[in-house]
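Missing here: one protein chain of the complex. Every other protein chain is in place.
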Amino acid sequence: MMMDASAKTDPILSLNSVEVLYDQVILAIRGISLEVPRGGMVALLGSNGAGKSTTLKAISGLLKPERGKVSRGQITFDGQVIGENPPQARVSMGICHVIEGRRVFEHLTPDENLEAAAPPSMTRAQLNAEKERIYEYFPRLAERKSAESGYLSGGEQQMLAIGRGLMTQPRLLMLDEPSLGLAPFLVGEIFGIIQRINREQGLSVLLVEQNALAALDVVSHGYLIENGRIVMHDTAETMKANSDIQEFYLGGGEGRNFHDIKHYRRRKRWLS
Amino acid sequence: MDFWYLAELTVNGALTGLLYALFAMGLVLIYKSSSVPNLAQGALTMVGAYAVLEMGRLLGAPLWLAIPLAAVAMFFLGLGIERVALRPLAGRPIIMILMMTLGLDIFLRGTTMAIFGGSSRPMGLGVTYDPLFVGPMLISRIHLIGALVSLAVFVVIVFFFRTRTGVRLRAISDDYMASWSVGISVERGVGLSWALASVSAVAASVIWGEIQGVDQSLSLLLLKGLTVAVLGGLDSVLGAVVAGIILGILESVGSNFLDPLVGGGSRDLIVAAVLVLTVLLRPHGLFGRHDIERI
Partner (left out) sequence: MFYRQSGIRHTDYVSDSKLFPIPADRNLLLLILLIALAAPFILAPFYVNSYILPWLIWTAAALGLNLVIGWAGQLHLGYAALMAVGAYTSVHAARFGIPWEGALLIGGALSAVIGSLFAFAALRVKGLYLALTTLALQFVMDWVLSHSPTITGGSHASLQAPTFRLLGQAITSDAGRYYVALGWCVLVTIFLLNLRRTGLGRALVAVREKDYAAAILGVNSFLYKIIAFATSAFIAGISGGILVVCYYFLVTPEQFTVAVSIQLLAMVIVGGLASIIGTYLGVGLILLAPGVVNRLFGALAGYFDLRFSPETFAHIPNAVYGALIIVFLIIEPMGLGKIYRNIRDYLLVWPFDQLKK
(Lines give C-alpha, C1' and ligand atoms only; values in the text may rest on other atoms or scores of the structure.)
Protein backbone atom coordinates (compact mmCIF):
# COMPACT_ATOMS: atom_id res chain seq x y z
CA MET A 1 0.00 0.00 0.00
CA MET A 2 0.99 3.58 -0.53
CA MET A 3 1.46 4.42 3.15
CA ASP A 4 4.31 1.98 3.66
CA ALA A 5 7.07 4.38 2.77
CA SER A 6 6.10 7.11 5.21
CA ALA A 7 5.47 4.62 8.01
CA LYS A 8 9.12 4.30 8.76
CA THR A 9 9.74 7.99 9.28
CA ASP A 10 7.46 9.78 11.72
CA PRO A 11 4.39 8.08 13.17
CA ILE A 12 1.51 10.28 14.27
CA LEU A 13 0.89 8.05 17.27
CA SER A 14 3.23 5.78 19.10
CA LEU A 15 2.82 3.80 22.27
CA ASN A 16 5.89 2.71 24.12
CA SER A 17 5.39 -0.24 26.50
CA VAL A 18 2.20 1.15 27.97
CA GLU A 19 0.70 -0.51 31.01
CA VAL A 20 -2.80 0.16 32.34
CA LEU A 21 -4.04 -0.53 35.85
CA TYR A 22 -7.72 -0.49 36.77
CA ASP A 23 -8.60 0.28 40.36
CA GLN A 24 -4.87 0.13 41.12
CA VAL A 25 -4.86 -3.65 41.01
CA ILE A 26 -6.14 -5.07 37.75
CA LEU A 27 -3.50 -5.04 35.05
CA ALA A 28 -5.49 -4.77 31.86
CA ILE A 29 -2.72 -4.19 29.34
CA ARG A 30 0.89 -5.08 29.96
CA GLY A 31 3.46 -3.27 27.96
CA ILE A 32 1.87 -2.47 24.63
CA SER A 33 3.93 -0.78 21.94
CA LEU A 34 2.43 0.22 18.64
CA GLU A 35 2.64 2.88 15.98
CA VAL A 36 0.19 4.50 13.62
CA PRO A 37 1.91 6.04 10.60
CA ARG A 38 0.88 9.52 9.51
CA GLY A 39 -2.06 9.16 7.18
CA GLY A 40 -2.04 5.40 7.61
CA MET A 41 -4.66 2.91 8.57
CA VAL A 42 -3.82 0.36 11.21
CA ALA A 43 -5.96 -2.33 12.78
CA LEU A 44 -5.76 -3.62 16.33
CA LEU A 45 -7.24 -7.09 16.42
CA GLY A 46 -8.03 -9.42 19.25
CA SER A 47 -10.75 -11.27 21.07
CA ASN A 48 -13.00 -10.10 23.88
CA GLY A 49 -11.16 -8.80 26.91
CA ALA A 50 -7.79 -8.80 25.17
CA GLY A 51 -7.28 -5.14 26.03
CA LYS A 52 -8.20 -3.42 22.76
CA SER A 53 -10.69 -0.95 24.20
CA THR A 54 -8.44 -0.26 27.14
CA THR A 55 -5.63 0.64 24.77
CA LEU A 56 -7.84 3.14 22.98
CA LYS A 57 -9.06 4.61 26.24
CA ALA A 58 -5.50 5.03 27.41
CA ILE A 59 -4.84 7.08 24.29
CA SER A 60 -8.00 9.18 24.48
CA GLY A 61 -7.95 9.70 28.25
CA LEU A 62 -11.24 7.95 28.95
CA LEU A 63 -9.72 5.63 31.54
CA LYS A 64 -10.28 8.01 34.39
CA PRO A 65 -14.07 7.68 34.65
CA GLU A 66 -13.49 3.92 34.90
CA ARG A 67 -10.86 4.28 37.62
CA GLY A 68 -8.05 3.21 35.34
CA LYS A 69 -4.74 4.84 34.70
CA VAL A 70 -1.60 4.47 32.63
CA SER A 71 0.86 3.19 35.17
CA ARG A 72 3.90 2.75 32.95
CA GLY A 73 5.13 3.61 29.48
CA GLN A 74 4.42 6.63 27.36
CA ILE A 75 2.10 7.70 24.62
CA THR A 76 3.36 10.12 22.00
CA PHE A 77 1.01 11.94 19.66
CA ASP A 78 2.47 14.02 16.85
CA GLY A 79 5.81 14.33 18.63
CA GLN A 80 4.24 15.40 21.92
CA VAL A 81 4.11 13.15 24.98
CA ILE A 82 0.58 12.89 26.32
CA GLY A 83 0.75 13.00 30.06
CA GLU A 84 -2.25 13.26 32.28
CA ASN A 85 -4.24 15.52 29.96
CA PRO A 86 -8.01 15.38 30.37
CA PRO A 87 -9.94 13.96 27.39
CA GLN A 88 -11.04 17.37 26.07
CA ALA A 89 -7.40 18.50 25.80
CA ARG A 90 -6.58 15.38 23.79
CA VAL A 91 -9.56 15.94 21.51
CA SER A 92 -8.33 19.45 20.78
CA MET A 93 -4.87 18.02 20.03
CA GLY A 94 -6.57 16.02 17.31
CA ILE A 95 -7.24 12.62 18.84
CA CYS A 96 -10.76 11.37 18.44
CA HIS A 97 -12.07 8.17 19.94
CA VAL A 98 -15.33 6.80 18.59
CA ILE A 99 -16.28 4.67 21.56
CA GLU A 100 -17.66 1.19 21.49
CA GLY A 101 -21.37 0.53 21.22
CA ARG A 102 -22.22 3.67 19.21
CA ARG A 103 -23.40 5.69 22.20
CA VAL A 104 -25.00 8.51 20.22
CA PHE A 105 -26.77 11.22 22.24
CA GLU A 106 -30.12 9.50 22.06
CA HIS A 107 -32.39 12.40 22.82
CA LEU A 108 -30.68 14.78 20.42
CA THR A 109 -31.25 14.81 16.69
CA PRO A 110 -28.34 13.82 14.42
CA ASP A 111 -27.95 17.50 13.61
CA GLU A 112 -27.58 18.35 17.28
CA ASN A 113 -25.27 15.38 17.82
CA LEU A 114 -22.88 16.84 15.29
CA GLU A 115 -23.26 20.30 16.77
CA ALA A 116 -22.48 19.09 20.28
CA ALA A 117 -19.20 17.60 19.11
CA ALA A 118 -17.97 20.66 17.23
CA PRO A 119 -15.21 22.59 19.02
CA PRO A 120 -16.62 25.70 20.75
CA SER A 121 -14.22 27.90 18.79
CA MET A 122 -15.82 26.98 15.47
CA THR A 123 -17.94 29.65 13.82
CA ARG A 124 -21.50 29.04 12.74
CA ALA A 125 -20.48 29.08 9.06
CA GLN A 126 -17.67 26.59 9.60
CA LEU A 127 -20.03 24.45 11.60
CA ASN A 128 -22.56 24.30 8.82
CA ALA A 129 -19.87 23.54 6.26
CA GLU A 130 -18.57 20.72 8.44
CA LYS A 131 -22.04 19.30 8.86
CA GLU A 132 -22.55 19.37 5.10
CA ARG A 133 -19.26 17.55 4.61
CA ILE A 134 -20.32 14.82 7.01
CA TYR A 135 -23.75 14.49 5.44
CA GLU A 136 -21.98 14.12 2.16
CA TYR A 137 -19.99 11.17 3.49
CA PHE A 138 -23.07 9.68 5.13
CA PRO A 139 -26.06 10.54 2.95
CA ARG A 140 -28.31 8.27 5.02
CA LEU A 141 -27.85 10.62 7.99
CA ALA A 142 -28.89 13.64 5.97
CA GLU A 143 -32.24 11.99 5.34
CA ARG A 144 -32.91 11.64 9.03
CA LYS A 145 -31.16 14.64 10.47
CA SER A 146 -34.17 15.82 12.47
CA ALA A 147 -35.26 12.48 13.92
CA GLU A 148 -34.49 11.51 17.49
CA SER A 149 -31.15 9.66 17.33
CA GLY A 150 -32.20 6.96 19.76
CA TYR A 151 -34.61 5.70 17.13
CA LEU A 152 -32.13 5.48 14.28
CA SER A 153 -31.15 2.01 13.14
CA GLY A 154 -27.93 0.47 14.38
CA GLY A 155 -26.09 1.25 11.17
CA GLU A 156 -27.27 4.86 11.12
CA GLN A 157 -26.25 5.28 14.73
CA GLN A 158 -22.78 3.98 13.96
CA MET A 159 -22.49 6.40 11.04
CA LEU A 160 -23.63 9.19 13.32
CA ALA A 161 -21.06 8.21 15.94
CA ILE A 162 -18.30 8.34 13.33
CA GLY A 163 -19.64 11.58 11.90
CA ARG A 164 -19.77 13.04 15.36
CA GLY A 165 -16.16 12.06 15.86
CA LEU A 166 -15.18 13.71 12.58
CA MET A 167 -16.77 16.97 13.77
CA THR A 168 -13.98 17.32 16.35
CA GLN A 169 -11.51 17.88 13.47
CA PRO A 170 -9.31 14.93 14.36
CA ARG A 171 -5.97 14.04 12.85
CA LEU A 172 -6.20 10.57 14.34
CA LEU A 173 -9.49 8.74 14.32
CA MET A 174 -9.78 5.74 16.61
CA LEU A 175 -12.73 3.48 16.00
CA ASP A 176 -13.75 0.93 18.60
CA GLU A 177 -15.55 -1.97 16.95
CA PRO A 178 -17.60 -0.06 14.40
CA SER A 179 -18.88 -3.36 13.00
CA LEU A 180 -20.47 -4.47 16.26
CA GLY A 181 -23.91 -5.86 15.65
CA LEU A 182 -24.16 -4.67 12.05
CA ALA A 183 -25.09 -6.58 8.94
CA PRO A 184 -22.10 -7.53 6.77
CA PHE A 185 -23.08 -5.26 3.89
CA LEU A 186 -23.30 -2.31 6.29
CA VAL A 187 -19.88 -3.16 7.68
CA GLY A 188 -18.57 -3.01 4.13
CA GLU A 189 -20.27 0.31 3.53
CA ILE A 190 -18.94 1.90 6.71
CA PHE A 191 -15.41 0.60 6.19
CA GLY A 192 -15.55 1.89 2.66
CA ILE A 193 -16.44 5.36 3.89
CA ILE A 194 -13.67 5.28 6.48
CA GLN A 195 -11.21 4.29 3.79
CA ARG A 196 -12.43 7.11 1.61
CA ILE A 197 -12.00 9.69 4.38
CA ASN A 198 -8.54 8.30 5.05
CA ARG A 199 -7.59 8.67 1.39
CA GLU A 200 -9.19 12.04 0.74
CA GLN A 201 -8.21 13.85 3.91
CA GLY A 202 -5.06 12.01 4.98
CA LEU A 203 -6.74 11.18 8.28
CA SER A 204 -4.84 8.56 10.26
CA VAL A 205 -7.01 5.73 11.48
CA LEU A 206 -6.59 3.20 14.26
CA LEU A 207 -9.25 0.58 13.89
CA VAL A 208 -10.09 -1.83 16.67
CA GLU A 209 -11.97 -4.86 15.48
CA GLN A 210 -13.03 -8.37 16.23
CA ASN A 211 -14.16 -8.77 12.69
CA ALA A 212 -10.60 -9.36 11.52
CA LEU A 213 -11.51 -10.33 7.97
CA ALA A 214 -13.28 -7.05 7.25
CA ALA A 215 -10.66 -4.99 9.04
CA LEU A 216 -7.65 -6.55 7.30
CA ASP A 217 -9.22 -5.73 3.95
CA VAL A 218 -8.97 -2.00 4.53
CA VAL A 219 -5.84 -1.45 6.63
CA SER A 220 -2.17 -1.53 5.73
CA HIS A 221 -0.90 -2.99 8.99
CA GLY A 222 -2.32 -5.01 11.80
CA TYR A 223 -1.48 -5.67 15.40
CA LEU A 224 -2.79 -8.71 17.23
CA ILE A 225 -3.37 -8.34 20.94
CA GLU A 226 -3.95 -11.17 23.40
CA ASN A 227 -4.17 -10.98 27.15
CA GLY A 228 -2.96 -7.41 27.17
CA ARG A 229 0.12 -8.06 25.04
CA ILE A 230 0.89 -7.52 21.38
CA VAL A 231 1.58 -11.00 20.05
CA MET A 232 1.89 -10.24 16.37
CA HIS A 233 2.54 -7.27 14.13
CA ASP A 234 2.71 -7.39 10.36
CA THR A 235 1.29 -6.09 7.12
CA ALA A 236 -2.32 -6.86 6.43
CA GLU A 237 -1.50 -9.32 3.63
CA THR A 238 0.90 -11.35 5.75
CA MET A 239 -1.54 -11.45 8.63
CA LYS A 240 -4.35 -12.61 6.41
CA ALA A 241 -2.13 -15.39 5.17
CA ASN A 242 -1.02 -16.48 8.63
CA SER A 243 -2.49 -19.83 9.58
CA ASP A 244 -3.01 -19.01 13.27
CA ILE A 245 -4.90 -15.86 12.42
CA GLN A 246 -6.97 -17.74 9.90
CA GLU A 247 -7.79 -20.32 12.46
CA PHE A 248 -8.66 -18.08 15.39
CA TYR A 249 -10.03 -14.97 13.78
CA LEU A 250 -10.96 -15.69 10.21
CA GLY A 251 -12.73 -18.96 10.78
CA GLY A 252 -10.54 -20.96 8.38
CA GLY A 253 -7.91 -23.55 9.20
CA GLU A 254 -7.86 -27.28 9.09
CA GLY A 255 -11.09 -27.73 11.01
CA ARG A 256 -9.73 -29.12 14.23
CA ASN A 257 -12.37 -29.48 16.86
CA PHE A 258 -12.89 -26.74 19.38
CA HIS A 259 -11.43 -28.68 22.28
CA ASP A 260 -8.09 -29.09 20.53
CA ILE A 261 -8.00 -25.49 19.51
CA LYS A 262 -8.48 -24.31 23.07
CA HIS A 263 -5.49 -26.31 24.24
CA TYR A 264 -3.48 -25.17 21.33
CA ARG A 265 -4.32 -21.56 22.01
CA ARG A 266 -3.41 -21.81 25.62
CA ARG A 267 -0.03 -23.20 24.67
CA LYS A 268 0.49 -20.44 22.15
CA ARG A 269 -0.20 -17.87 24.80
CA TRP A 270 2.37 -19.30 27.12
CA LEU A 271 4.94 -19.26 24.39
CA SER A 272 4.34 -15.68 23.39
CA MET B 1 -70.62 28.43 43.33
CA ASP B 2 -71.09 30.74 40.43
CA PHE B 3 -69.14 30.95 37.23
CA TRP B 4 -67.04 33.97 38.18
CA TYR B 5 -65.90 32.46 41.43
CA LEU B 6 -64.72 29.38 39.57
CA ALA B 7 -63.03 31.57 37.00
CA GLU B 8 -61.25 33.49 39.73
CA LEU B 9 -60.05 30.27 41.32
CA THR B 10 -58.82 29.05 37.95
CA VAL B 11 -56.97 32.20 37.02
CA ASN B 12 -55.32 32.62 40.41
CA GLY B 13 -54.54 28.92 40.43
CA ALA B 14 -52.90 29.21 37.04
CA LEU B 15 -50.85 32.19 38.19
CA THR B 16 -49.71 30.34 41.32
CA GLY B 17 -48.94 27.39 39.08
CA LEU B 18 -46.66 29.55 36.96
CA LEU B 19 -44.83 30.45 40.15
CA TYR B 20 -44.38 26.75 40.88
CA ALA B 21 -43.06 26.45 37.35
CA LEU B 22 -40.58 29.24 38.08
CA PHE B 23 -39.22 27.10 40.88
CA ALA B 24 -39.41 23.87 38.89
CA MET B 25 -37.38 25.30 36.02
CA GLY B 26 -34.34 25.29 38.31
CA LEU B 27 -34.82 21.53 38.73
CA VAL B 28 -35.27 21.07 35.01
CA LEU B 29 -32.12 23.06 34.23
CA ILE B 30 -29.96 20.70 36.25
CA TYR B 31 -31.76 17.53 35.23
CA LYS B 32 -31.68 18.40 31.55
CA SER B 33 -27.93 19.04 31.70
CA SER B 34 -26.69 16.28 33.94
CA SER B 35 -29.53 13.89 34.81
CA VAL B 36 -29.18 14.83 38.46
CA PRO B 37 -32.43 15.38 40.35
CA ASN B 38 -31.58 18.29 42.61
CA LEU B 39 -33.47 17.84 45.86
CA ALA B 40 -31.58 20.83 47.29
CA GLN B 41 -33.33 23.30 45.00
CA GLY B 42 -35.68 24.30 47.83
CA ALA B 43 -32.77 25.08 50.10
CA LEU B 44 -31.05 26.96 47.27
CA THR B 45 -34.15 29.09 46.86
CA MET B 46 -34.12 29.88 50.53
CA VAL B 47 -30.43 30.76 50.43
CA GLY B 48 -31.15 32.94 47.40
CA ALA B 49 -33.75 34.93 49.33
CA TYR B 50 -31.35 35.53 52.21
CA ALA B 51 -28.63 36.45 49.76
CA VAL B 52 -30.86 39.19 48.33
CA LEU B 53 -31.71 40.48 51.81
CA GLU B 54 -28.10 40.42 52.96
CA MET B 55 -26.87 42.20 49.88
CA GLY B 56 -29.31 44.94 50.78
CA ARG B 57 -28.36 44.97 54.44
CA LEU B 58 -24.58 44.57 54.25
CA LEU B 59 -23.84 46.64 51.17
CA GLY B 60 -26.73 48.99 51.57
CA ALA B 61 -27.72 48.18 48.01
CA PRO B 62 -31.25 49.01 46.94
CA LEU B 63 -33.37 46.01 46.01
CA TRP B 64 -33.00 46.44 42.24
CA LEU B 65 -29.23 46.18 42.69
CA ALA B 66 -29.30 43.59 45.46
CA ILE B 67 -31.10 41.08 43.23
CA PRO B 68 -28.46 40.97 40.46
CA LEU B 69 -25.69 41.00 43.06
CA ALA B 70 -27.31 38.04 44.79
CA ALA B 71 -27.66 36.35 41.42
CA VAL B 72 -23.91 36.69 40.85
CA ALA B 73 -23.17 35.36 44.32
CA MET B 74 -25.51 32.43 43.76
CA PHE B 75 -23.90 31.71 40.40
CA PHE B 76 -20.62 31.09 42.19
CA LEU B 77 -22.30 29.19 45.00
CA GLY B 78 -23.80 26.87 42.38
CA LEU B 79 -20.42 26.38 40.73
CA GLY B 80 -18.89 25.68 44.13
CA ILE B 81 -21.53 23.14 45.11
CA GLU B 82 -20.99 21.22 41.92
CA ARG B 83 -17.22 21.35 42.24
CA VAL B 84 -17.09 20.22 45.86
CA ALA B 85 -20.05 17.94 46.31
CA LEU B 86 -21.29 16.59 43.00
CA ARG B 87 -18.17 16.09 40.95
CA PRO B 88 -16.68 13.34 43.12
CA LEU B 89 -19.92 11.42 42.69
CA ALA B 90 -20.13 11.60 38.90
CA GLY B 91 -20.97 8.17 37.56
CA ARG B 92 -22.06 6.81 40.95
CA PRO B 93 -25.47 5.15 41.40
CA ILE B 94 -28.43 7.52 41.48
CA ILE B 95 -29.13 6.81 45.13
CA MET B 96 -25.85 8.33 46.24
CA ILE B 97 -26.46 11.42 44.16
CA LEU B 98 -29.96 11.74 45.60
CA MET B 99 -28.50 11.40 49.06
CA MET B 100 -25.92 14.05 48.30
CA THR B 101 -28.56 16.55 47.24
CA LEU B 102 -30.59 15.68 50.34
CA GLY B 103 -27.49 16.24 52.45
CA LEU B 104 -26.93 19.58 50.73
CA ASP B 105 -30.54 20.46 51.43
CA ILE B 106 -30.18 19.69 55.13
CA PHE B 107 -26.83 21.44 55.36
CA LEU B 108 -27.91 24.61 53.57
CA ARG B 109 -31.09 24.86 55.57
CA GLY B 110 -29.35 24.20 58.87
CA THR B 111 -26.59 26.70 58.16
CA THR B 112 -28.96 29.41 56.93
CA MET B 113 -31.17 28.97 59.96
CA ALA B 114 -28.21 28.98 62.32
CA ILE B 115 -27.03 32.26 60.84
CA PHE B 116 -30.30 34.09 60.23
CA GLY B 117 -32.65 32.53 62.75
CA GLY B 118 -36.13 31.24 62.15
CA SER B 119 -38.20 34.42 62.21
CA SER B 120 -39.79 35.46 58.96
CA ARG B 121 -38.56 38.62 57.19
CA PRO B 122 -40.28 40.60 54.46
CA MET B 123 -38.70 40.68 51.02
CA GLY B 124 -39.77 44.29 50.64
CA LEU B 125 -40.52 44.36 46.94
CA GLY B 126 -43.27 46.81 47.79
CA VAL B 127 -46.01 45.33 45.62
CA THR B 128 -49.36 46.40 46.96
CA TYR B 129 -51.69 43.78 48.39
CA ASP B 130 -54.68 45.45 46.76
CA PRO B 131 -55.98 42.97 44.24
CA LEU B 132 -56.49 43.78 40.62
CA PHE B 133 -60.09 43.78 39.44
CA VAL B 134 -60.69 42.02 36.15
CA GLY B 135 -64.41 42.08 35.67
CA PRO B 136 -65.77 40.61 38.89
CA MET B 137 -62.58 38.61 39.53
CA LEU B 138 -59.95 39.53 42.09
CA ILE B 139 -56.41 38.82 40.97
CA SER B 140 -53.32 39.09 43.13
CA ARG B 141 -50.81 41.57 41.72
CA ILE B 142 -47.68 39.85 43.00
CA HIS B 143 -48.84 36.56 41.51
CA LEU B 144 -49.38 38.28 38.20
CA ILE B 145 -45.91 39.84 38.28
CA GLY B 146 -44.42 36.52 39.30
CA ALA B 147 -46.18 34.75 36.45
CA LEU B 148 -44.71 37.23 33.98
CA VAL B 149 -41.23 36.70 35.45
CA SER B 150 -41.79 32.98 35.15
CA LEU B 151 -42.70 33.27 31.48
CA ALA B 152 -39.65 35.45 30.87
CA VAL B 153 -37.37 32.88 32.53
CA PHE B 154 -39.07 30.20 30.45
CA VAL B 155 -38.25 32.01 27.22
CA VAL B 156 -34.64 32.57 28.28
CA ILE B 157 -34.13 28.92 29.21
CA VAL B 158 -35.73 27.64 26.01
CA PHE B 159 -33.39 29.82 23.97
CA PHE B 160 -30.47 28.82 26.12
CA PHE B 161 -30.98 25.15 25.31
CA ARG B 162 -31.05 26.01 21.60
CA THR B 163 -27.58 27.57 21.76
CA ARG B 164 -24.52 25.44 21.16
CA THR B 165 -23.70 25.48 24.88
CA GLY B 166 -27.24 24.32 25.53
CA VAL B 167 -26.92 21.48 23.02
CA ARG B 168 -23.69 20.41 24.69
CA LEU B 169 -25.38 20.36 28.09
CA ARG B 170 -28.15 18.16 26.73
CA ALA B 171 -25.52 15.89 25.24
CA ILE B 172 -23.86 15.59 28.64
CA SER B 173 -27.11 14.54 30.26
CA ASP B 174 -27.53 11.83 27.64
CA ASP B 175 -24.13 10.20 27.96
CA TYR B 176 -21.16 11.38 30.03
CA MET B 177 -18.71 8.99 28.41
CA ALA B 178 -19.65 9.88 24.86
CA SER B 179 -19.44 13.56 25.78
CA TRP B 180 -15.91 13.14 27.02
CA SER B 181 -15.01 11.22 23.89
CA VAL B 182 -15.91 14.15 21.65
CA GLY B 183 -14.12 16.69 23.79
CA ILE B 184 -17.02 18.19 25.71
CA SER B 185 -15.87 19.38 29.11
CA VAL B 186 -18.44 17.52 31.15
CA GLU B 187 -17.29 18.97 34.46
CA ARG B 188 -17.60 22.54 33.26
CA GLY B 189 -20.99 21.88 31.69
CA VAL B 190 -22.49 20.36 34.81
CA GLY B 191 -21.01 23.18 36.91
CA LEU B 192 -22.62 25.71 34.60
CA SER B 193 -25.99 24.04 34.96
CA TRP B 194 -25.77 24.24 38.75
CA ALA B 195 -24.74 27.87 38.55
CA LEU B 196 -27.68 28.72 36.29
CA ALA B 197 -30.12 26.79 38.47
CA SER B 198 -28.87 28.76 41.46
CA VAL B 199 -29.46 31.99 39.57
CA SER B 200 -32.98 30.88 38.66
CA ALA B 201 -33.48 30.10 42.35
CA VAL B 202 -32.91 33.81 43.04
CA ALA B 203 -35.78 34.72 40.71
CA ALA B 204 -38.07 32.23 42.44
CA SER B 205 -36.93 33.34 45.87
CA VAL B 206 -37.68 37.02 45.27
CA ILE B 207 -41.24 36.34 44.15
CA TRP B 208 -42.00 33.68 46.72
CA GLY B 209 -40.25 35.68 49.45
CA GLU B 210 -42.55 38.58 48.67
CA ILE B 211 -45.59 36.31 48.86
CA GLN B 212 -44.92 34.31 52.00
CA GLY B 213 -41.99 36.08 53.67
CA VAL B 214 -38.40 34.92 53.81
CA ASP B 215 -38.00 31.97 56.15
CA GLN B 216 -37.51 28.23 56.20
CA SER B 217 -40.85 27.57 54.55
CA LEU B 218 -39.33 28.64 51.21
CA SER B 219 -37.52 25.30 51.10
CA LEU B 220 -40.86 23.50 51.34
CA LEU B 221 -41.57 24.56 47.78
CA LEU B 222 -39.49 21.55 46.82
CA LEU B 223 -42.37 19.05 46.87
CA LYS B 224 -44.57 21.23 44.68
CA GLY B 225 -41.72 22.11 42.36
CA LEU B 226 -40.75 18.47 42.11
CA THR B 227 -44.31 17.46 41.34
CA VAL B 228 -44.51 20.11 38.62
CA ALA B 229 -41.18 19.05 37.16
CA VAL B 230 -42.13 15.37 37.13
CA LEU B 231 -45.60 16.01 35.71
CA GLY B 232 -44.05 18.09 32.94
CA GLY B 233 -41.35 15.52 32.31
CA LEU B 234 -38.17 16.18 34.24
CA ASP B 235 -36.23 17.44 31.25
CA SER B 236 -38.86 19.56 29.57
CA VAL B 237 -38.95 23.31 30.19
CA LEU B 238 -42.24 23.69 28.37
CA GLY B 239 -43.54 20.75 30.40
CA ALA B 240 -42.69 22.54 33.62
CA VAL B 241 -44.75 25.56 32.59
CA VAL B 242 -47.75 23.55 31.40
CA ALA B 243 -47.62 21.24 34.40
CA GLY B 244 -47.29 24.23 36.71
CA ILE B 245 -50.48 25.71 35.35
CA ILE B 246 -52.27 22.35 35.58
CA LEU B 247 -51.16 21.73 39.15
CA GLY B 248 -51.97 25.30 40.20
CA ILE B 249 -55.52 25.03 38.86
CA LEU B 250 -56.06 21.52 40.25
CA GLU B 251 -54.85 22.66 43.62
CA SER B 252 -56.87 25.83 43.77
CA VAL B 253 -60.12 24.43 42.41
CA GLY B 254 -59.71 20.96 43.93
CA SER B 255 -58.96 22.17 47.43
CA ASN B 256 -61.97 24.44 47.23
CA PHE B 257 -64.16 21.37 46.81
CA LEU B 258 -62.21 18.96 49.00
CA ASP B 259 -61.39 21.13 51.98
CA PRO B 260 -64.93 21.16 53.40
CA LEU B 261 -65.03 17.37 53.05
CA VAL B 262 -61.75 16.51 54.81
CA GLY B 263 -61.43 19.46 57.12
CA GLY B 264 -58.81 21.57 55.41
CA GLY B 265 -55.28 21.08 54.17
CA SER B 266 -56.16 19.06 51.09
CA ARG B 267 -53.69 21.03 48.90
CA ASP B 268 -50.76 18.89 50.03
CA LEU B 269 -52.77 15.75 49.46
CA ILE B 270 -53.60 16.84 45.91
CA VAL B 271 -49.93 17.53 45.23
CA ALA B 272 -48.81 14.17 46.59
CA ALA B 273 -51.57 12.39 44.67
CA VAL B 274 -50.57 14.08 41.43
CA LEU B 275 -46.95 13.05 42.01
CA VAL B 276 -47.83 9.40 42.69
CA LEU B 277 -50.24 9.15 39.79
CA THR B 278 -47.82 10.80 37.37
CA VAL B 279 -45.00 8.49 38.28
CA LEU B 280 -47.15 5.39 38.11
CA LEU B 281 -49.12 6.21 34.97
CA ARG B 282 -46.73 8.29 32.92
CA PRO B 283 -43.24 8.42 34.49
CA HIS B 284 -41.80 10.54 31.71
CA GLY B 285 -44.46 13.17 32.30
CA LEU B 286 -46.33 15.20 29.74
CA PHE B 287 -43.42 16.18 27.51
CA GLY B 288 -40.45 14.35 28.99
CA ARG B 289 -38.11 12.20 26.98
CA HIS B 290 -38.66 8.49 26.99
CA ASP B 291 -35.80 6.39 28.10
CA ILE B 292 -34.92 4.53 24.98
CA GLU B 293 -33.92 1.03 25.95
CA ARG B 294 -32.59 -1.20 23.22
CA ILE B 295 -31.81 -4.76 24.10
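Couple of notes before you dig in:
Should a chain be cited, it is by its letter among A and B, assigned in written order, with residues numbered from 1 in that chain.
Assume a residue touches a chain if its C-beta (ideal position, glycine included) is under 8 Å from a C-beta of that chain, and two chains touch if they have at least 3 such contacts.
Everything numeric here is computed off the predicted structure, so don't read it as measured data.
For the omitted chain, the shown partners it touches in the full complex are B.
For the options B:Met74, B:Leu104 or B:Leu218, the residue in contact with the chain missing from this view is B:Leu104.
Of the candidate positions B:Ala85, B:Leu125, B:Val149 or B:Leu286, contact with the unshown chain belongs to B:Ala85. Counting the whole complex, the residues of chain B in touch with the unshown chain are 37, 84-85, 88-89, 92, 94-96, 98-100, 102-111, 113-115, 117-118, 223, 226-227, 230, 262-263, 265, 268-269, 271-273, 275-276, 279-280, 283, 295.
FYI, only the chains that are shown with their structure count from here on.
Within the complex formed with chain A, the residues of chain B that make contact are 90-91, 164-165, 167-168, 170-171, 174-185, 235, 289, 292, 294. Interface residues of chain A, counted against chain B in their complex, comprise 60-62, 65, 86-88, 90-92, 96-99, 103-108, 112-113, 115-120, 127, 148, 150-151, 161, 164-165, 167-168.
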